[in-house]
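The complex appears here minus one protein chain, its other protein chains still in place.
On to subunit A.
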Amino acid sequence: MDTFFAILQVASLVLLLVLIHRPLGDYMAMIYTGKRDLRVERGFYRVIGVDSQSEQTWRAYLRSVLAFSLVGVLILYAIQRLQAVLPESLGMPAIPEGLSFNTAISFVTNTNWQSYSPDVTMGYSVQLAGLAVQNFVSAAVGIAVAIALVRGFARRREGTIGNFWVDLTRGILRLLLPFAILTAIVLIAGGVIQNFNGFTDVTTLTGGTQSIPGGPVASQEAIKMLGTNGGGFFNANSSHPFENPTAWTNLVEIVLMLAIPFSLPRTFGRMVGDTRQGFAILAVMSTIFVVSLTALTLFESSGAGSAAQAAGSAMEGKEDRFGIFGSTLFATTSTLTSTGAVNSMHDSFTALGGMMPMLNMMLGEVAPGGVGSGLYGMLILAVIAVFIAGLLVGRTPEYLGKKLGPREIKLASLYILVTPTIVLLGTAASFAIPGIRDDVTTTSIWNPGVHGLSEVLYAFTSAANNNGSAFAGITANTPWLNTALGVAMLLGRFLPIVLVLALAGSLAAQDKIPATAGTLPTHRPQFIGLLVGVTVIITALTYFPVITLGPLAEGLQ
């Protein structure tokens, strides 16, 4: 019976995504290819001093991305440091330097790693004027970069790849804001709170007291999901009944996380003039998603491990209204996108179950990945897959009519090296440097044994891939982890963006070569299989050793 309901739930998710995917994908293609500005946009461009009709080279585009993100970090840092004097702060003090640094980077990089417990750290002013704003703009930056890469494939012999300020503005005003408004209202109807009431003290039925929190939660929850951000208004994130009150809001939140990432391949197909190419990318993403979801669900419902066996099933860290399947579906969605929201505590998953969110992130978050970042990550892997296929048959690799020469392959190869390097170096440094190891093992790690290693590995995997979920027992609000994870998030976001935009520039400058009989078709099942294989094998080769030290060791002992 449970399997039956699980399949029904997946079926309705698939149905909703199928219904959304075409219109939303086409709408996004329209947004990013349209020539006309809305009146409100024209006013905005005048205020910020941008000529919306001018285009940028990849270098200029990149400079704008970096300038905008740096300013975002500085403003968010300042807002946190000034919390004590801002209105609606619930009397909470200024946030310390190290934590402000980590949090500012975390939200600007679309990671939303939280080294802090928001319930007792962040007042309303920081939440809405600082964090929620970055939830919008960091998401729009990710989509903009993906669109710039798609233009690289679509254009021929052009020196420019679009205008960052226009892409950013349109992404926010035409896409994220209207959908956030709609879905925030839906979430309120489901019970998500939206007020400025502060804490309401009530006398409980047995005469005790309970301090019920308030806050503008629905407005933040909507964009947290839609922009694959994931930073919770409350410590318990989307398991908190005020963020995710019912099983149906749970499904709504899952749809929100997947809506844009699963529709972007359609946008890509439209923009390169061949929707079959977008469909192939979508098929790769969906295949990985289904396999990963099945694995996590099997592990969690197997009830393996000492705690699950003692209790009768793996319900530690799960909510009754979601049950096991509502939790595994959410966890898979959250870690295969770059959201990182949780509706169950991954730290308490069965050992092999806890490995799955980690693996999902290690895949590079490409199935379907974060808004924008998922598409550009998958397109990089497609470039690698075409290259490997080219090696096998001894032909110059080409993708969508673009020749993949040494420069393109170097950029793609560097891309897939960036995050594993950060993850493995960060984890290794945490245990190899004596002073740091003492701090990590005595202060940061919550669970003893190999599970403690998994907590640190999870943290660096999550930070470098800009996910933001955690094996949340870890105490990350320490000088080492605040700094190291902050740097990991920064490099994990912007090094890939540099490489992607450089690739976009070099592709846009090329002419398109016509397909011949010898060209590898990149829309057929053969290529879909190849791309799934490349994605999985690269991850497996990179991470297998460290996985055996953590979750595999715990799960197989």
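Everything below uses one rule, namely that a contact is a pair of C-beta atoms (placed from the backbone, for glycine too) under 8 Å apart; a residue touches a chain by one contact, two chains touch by 3 or more; residues count from 1.
Keep in mind that, in the parts below, contacts and distances are computed from a predicted model.
Between the names "Peptide ABC transporter permease", "Spore cortex-lytic enzyme", "Peptidase M75" or "Potassium-transporting ATPase KdpC subunit", the one given in UniProt for the chain missing from this structure view is "Potassium-transporting ATPase KdpC subunit".
Among A:F136, A:F262 or A:F494, the one in contact with the hidden chain is A:F136. From the options A:Y32, A:Y77 or A:F242, the residue with contact to the unseen chain in the full assembly is A:F242. When the whole complex is considered, the residue among A:Q210, A:T396, A:Q526 or A:T548 that touches the unshown chain is A:Q210.
For the chain missing from the display, the contacting residue among A:V85, A:V120, A:V393 or A:A517 is A:V120, taking the whole complex into account.
Across A:D167, A:E253, A:E319 or A:E365, the single residue that touches the chain missing here is A:E319.
Even with one chain removed from view, subunit A keeps its contact list with that chain: residues 5, 8-9, 44, 47-50, 60, 63-64, 67-68, 70-72, 75, 117, 119-120, 128-130, 132-133, 136-137, 165, 168, 172, 177, 180-181, 184-185, 188-197, 199-200, 202-206, 208, 210-214, 216, 218-220, 234-236, 239-242, 245-248, 250-251, 305-308, 310-323, 326-327, 342-345, 347-351, 354, 446-449, 451, 454, 471-473, 554.
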